[in-house]
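Report on one structure; see the data block that follows.
For this depiction, one protein chain was excluded, whereas all remaining protein chains were kept in their positions.
Should a chain be cited, it is by its letter among A, B and C, assigned in written order, with residues numbered from 1 in that chain.
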Amino acid sequence: KHAIPDLEELENGPWPSFVADAKQEALHRRKLAGNRMLIERDVVEDMLGQLQDSFDDGETHWKHGGIVGVFGYGGGIIGRYSDQPEKYPSIAHFHTIRVNQPASKFYNTDFLRTICDLWEYRGSGLMNLHGSTGDLVLLGTTTEQLEPIFFELTHVLGQDIGGSGSNLRTPSCCIGKARCEFACYDTQDLCYELTKYYQDELHRPAFPYKFKIKFDGCPNGCVASIARSDMSFIGTWRDNIRIDQKAVKAYLSGEVEPNGSAHQGRDWGKFDIQKEVLGLCPTKCMYLEGNELKIDNQECTRCMHCINVMPMALKPGIDNGVSILLGAKAPILAGAQMATLIVPFMKAEPPYDSIKDFIEKVWEFWIEEGKNRERLGELMQRIGLPKFLATIGLRPVPQMVKNPRENPYILWQEKDVPGGWSRDIDAYRSRHKS
Amino acid sequence: KHAIPDLEELENGPWPSFVADAKQEALHRRKLAGNRMLIERDVVEDMLGQLQDSFDDGETHWKHGGIVGVFGYGGGIIGRYSDQPEKYPSIAHFHTIRVNQPASKFYNTDFLRTICDLWEYRGSGLMNLHGSTGDLVLLGTTTEQLEPIFFELTHVLGQDIGGSGSNLRTPSCCIGKARCEFACYDTQDLCYELTKYYQDELHRPAFPYKFKIKFDGCPNGCVASIARSDMSFIGTWRDNIRIDQKAVKAYLSGEVEPNGSAHQGRDWGKFDIQKEVLGLCPTKCMYLEGNELKIDNQECTRCMHCINVMPMALKPGIDNGVSILLGAKAPILAGAQMATLIVPFMKAEPPYDSIKDFIEKVWEFWIEEGKNRERLGELMQRIGLPKFLATIGLRPVPQMVKNPRENPYILWQEKDVPGGWSRDIDAYRSRHKS
Amino acid sequence: DPLKDRLTDLGPRHFWQYFPPIIQNNYGRWIYHDVLEPGILVHVSETGDKVYTVRCGAARFMTVQHVREICDIADQYCEGYVRFTTRNNIEFLVDSLDKLEALKKDLANRKFVSGSYKFPIGGTGAGISNIVHTQGYIHCHTPATDASSMVKAVSDELFKYFQSMTLPAKVRVSMACCLNMCGAVHCSDIALLGNHRKPPIVDHKVIDKVCEIPLAIAACPVGAISPDKTSEGYKTVKIKKERCMFCGNCYTMCQALPLSDKEGDGVTILAGGKISNRVSMPKFSKVVVPWLPNNFPRFPEVVEAVVKILEAYTAGANKYERLGDWAERIGWEKFFEKTGLEFTDHLIDDYRLAYDTWRTSTQFKY
Partner (left out) sequence: DPLKDRLTDLGPRHFWQYFPPIIQNNYGRWIYHDVLEPGILVHVSETGDKVYTVRCGAARFMTVQHVREICDIADQYCEGYVRFTTRNNIEFLVDSLDKLEALKKDLANRKFVSGSYKFPIGGTGAGISNIVHTQGYIHCHTPATDASSMVKAVSDELFKYFQSMTLPAKVRVSMACCLNMCGAVHCSDIALLGNHRKPPIVDHKVIDKVCEIPLAIAACPVGAISPDKTSEGYKTVKIKKERCMFCGNCYTMCQALPLSDKEGDGVTILAGGKISNRVSMPKFSKVVVPWLPNNFPRFPEVVEAVVKILEAYTAGANKYERLGDWAERIGWEKFFEKTGLEFTDHLIDDYRLAYDTWRTSTQFKY
């Protein structure tokens, strides 16, 4: 419908072309029977047209999102309107719906096809698999379709929408025990359980700002929780790395490729356990006794390197649980934060009561003290870690910091100091003439 | 004269006892002829008495220093008064005089004895060899003695006093070429030259606050300039470390003790060049070819470690000069700062014109922009390194930072951006409906 | 009436039902894995079962038609199951080598009419995986660049690294179209970031109607916004332009303060971040190219800079060494030398914790 020369350029090249895909959808919609669509037929074409305009102008043509949603929920829909509604009437409304993905994003085709049918009928047919937070994102529909879509999602698919706004956002997790030998706890189960348990927090904004929870099964961090969740659960262990000495020998002899063959594309030479494992161990806590590999587990910081290099020979311990880190966020406002280790170790077993207790304590504190649009991490920075710990009732341990403070500006409190802070200048002057 | 039980306790123990020394002086003054002293005979006893009182009270008994000095100078004297003048009349006034020490604190006895005589006659006989900045500090005299002391210092000893207040403070330097094989430039000469050249800045406060310059002959930093001088000169080189392969062999064979025998008190085992030198080199740029020691000098950061361990075999290069670092200071106000590398390399040869140019540019900037009581380092923090560099006209180089910025908050200026910053909302709205 | 018989707070469907049988049977029992070839993983269970994973690249922006094709494949080879990774790749899981071979062949042949792959296999091990990204001009109101097009351009160029495992370690490339950074861009090996360079324009005529002025003022992290009146006496705000750092937070709070601009907007490149705790602690990416133009649709300058970084890294880093660890080992001064990127004053931190980035040592390389 519109001339899109720059976009068509993007049909070239080996990487899957979103333009080619969009054009196939546009074509499909052209051919589709009218009663199979409740949204304008040329919605995809208008979207592409406006995109080309954006390239030409070097500026987006979407207006600031208005507040739209489904009844009783405070999130899950992002309102979106074109600022060129005359030129692109089919995308005048172009709201997205965030569908709460199943844990670690396994699907069956039944589910996906049903979504596709629904979205072809009531939406643009365009989507994101997946959004950055983890949702299955349905891109572009009109306000009047929102309720019917929600109805079908819940009644037909038994499936809820995800989060947006000042509430709990859709939690997400790594693949964990489903297909990973490193998982130290059941990421899917914990993710699912907490998502269900905190549905109210997810749908009804009661927080100062957004709150994200993510679950990594081990310190490799495949869902990047440490960088982008207000509360990050990362699997770990407190006993010893399990060693299969026979498998160690298999690596030493070259029988098994190191690191699950992840470096096979280049000739890095023969596997050198000294250089590649012992030498890179950040704590240098590994050593060989003859051909036996030994680990001083007291010194190990469970960085996963040796386990990654020799997955067949080394495994995380069996006394497993999670480290809980708090406060990651993107740069807005005062700069990005990574999550900070607050609970070095906690068991993570159903029904996860101690985890829920902890979450609620943190929320209580944040709701109480947080300013509007203040992320947990920002609040922690503002009031300081010592006060934060005191408020949520955690004992300070050196594991929470990289190093103790360098400045001597300790904020003593009156109760710490014998005699208190009320002093008498006359008593002072009786000792010291002015 | 006064009971000083706690102090007398400090006469015990092997370390030189300042109390024992003070008592010997007190005794000496008791015996001294009256015309050999212009300060009260029992000044030492009163000082000790008040010190005991301070222990008892857990508080100092010195009053806030008043402004005293010698005519025409704005520094060099610290006023001090007792807050117990009735009880300790001899120390009612107890000002100190900072005598500008000769570079690297070599003396002859003639000089020292003359100072002693002068100070016995016109002062308490108590002193510090030396003050933290480096001055020879004369502790305790009365206001009326200040001018005569200054007169004698200048006329008899040809010797000036040092700095205090908002001016250049007494520069100081490491022993350097006088007795150290590592010195990369002539610390004494540069220290002396600049001290003389900037006498006006040293004596007449024209700065926002104090300014300290110190000179380390090499990165070992024996005068700690990097931690405590607004401008720190540290010797370095830009060619190659000189290697004497014969001496290397002497170390390898155990003929010569590593690190100038500095570790001889404990059995650390046979010298292991691999572990002790190559393995500790922070850049891992050293290697052995047979028994030949090689250094990839491009990668060397001149940390001095290998040179320290094998002084007989390794020497700094011969294309020498200084790195100039700026802004070190103690914690007041907003926290301590270490000095920041601003000039990676500059030659340091008489008459040191480029160094003087640089100093003056920095001062000019600081005098212009600095607030009252704002140290150079604080000002640099306040206005930011990029702006600081632009103002003093230095090209930014990556050597100035440990790493580039992590936040994306680049402060673009209007001139950087085509089209400037004045934009028209109507033009914008012609493209984007609101 | 969609409000009748309302069902709410259902949450997501339970994950178990979406696990193929081999996953259900071996849940938590995997003992090791191996990358058979780029994009193909095998995981071995203590039961002896093996699951083969074929990982395919994907533009996460997809149409229902494309998803239906995915479903067709899943139905044909994978008993109707499929999954997506945390970096938006598609994973097809099969339980035998035979199925694997058939599936691979099928996937390799599926192309869009224009010739680009629909399901390129790759993204494993020491290579480049899918570039995670955000909405850009496709759906957002605050971008300083477009996402999908830039990602397509860069992915085309890096395609060989997607289909091979020749790098020293994983290199994660991420893209976000504004400083809101909807993703983990701040901790990526290479991050592409849309960045504004002009302060907001104040739409004096409407601001008081469409915004809560105090909220807009409070939104500015550097206090550049203050209340004002127009000559007609309307309430508005004024902006201290020289203080603005172009974060766009005021625009998020108030639509009458747009800041996007054709000449102002462009791309900032960051490098050296990481997420994993492997060997070194997670770390932030550093800004290594302050600004490149939005040269739609293929962003040649951006592509070139990415390639420079990648090639210098590949040539210089040790096995297992992430990009940021390499840069720290050789020193950032050498990073600029080896990549040929220019070091400018814009790369020197002058924000809140800036002092911590200053070099307080004589240790440096020339």
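As a convention for this text, contacts are C-beta pairs under 8 Å (C-beta built on N, C-alpha and C of every residue); 3 or more make two chains touch, one makes a residue touch a chain.
Here the structure is a predicted model, which means the values were calculated and not measured.
Across the whole complex, the hidden chain's contacts among the shown chains comprise A, B, C.
Checked against the full complex, the one of B:286, B:304 or B:417 touching the unshown chain is B:304.
Note that of B:77, B:174, B:213 or B:376, the residue touching the chain absent from this view is B:174.
What subunit A contributes to its contact with the hidden chain is residues 219, 226, 234, 236, 238, 282-283, 298-303, 323, 325, 337-341, 344-345, 381, 384-387, 389-390, 396-414, 416-419, 421, 423-425, 428-429, 432, 434.
Think of the hidden chain as still there; on subunit C it touches residues 277, 281-282, 353, 355-356, 360-363.
Just so we're on the same page, only the chains that are shown with their structure count from here on.
Remark: subunit B and subunit C have CA centroids separated by 48 Å (rounded to whole angstrom).
Contact of a single residue of subunit A with at least two other chains is seen at positions 57, 59, 61, 63, 331, 335-336. In subunit C, 179, 186, 247, 255, 261, 263, 284, 351-352 are the positions where the chain touches two or more neighbouring chains simultaneously.
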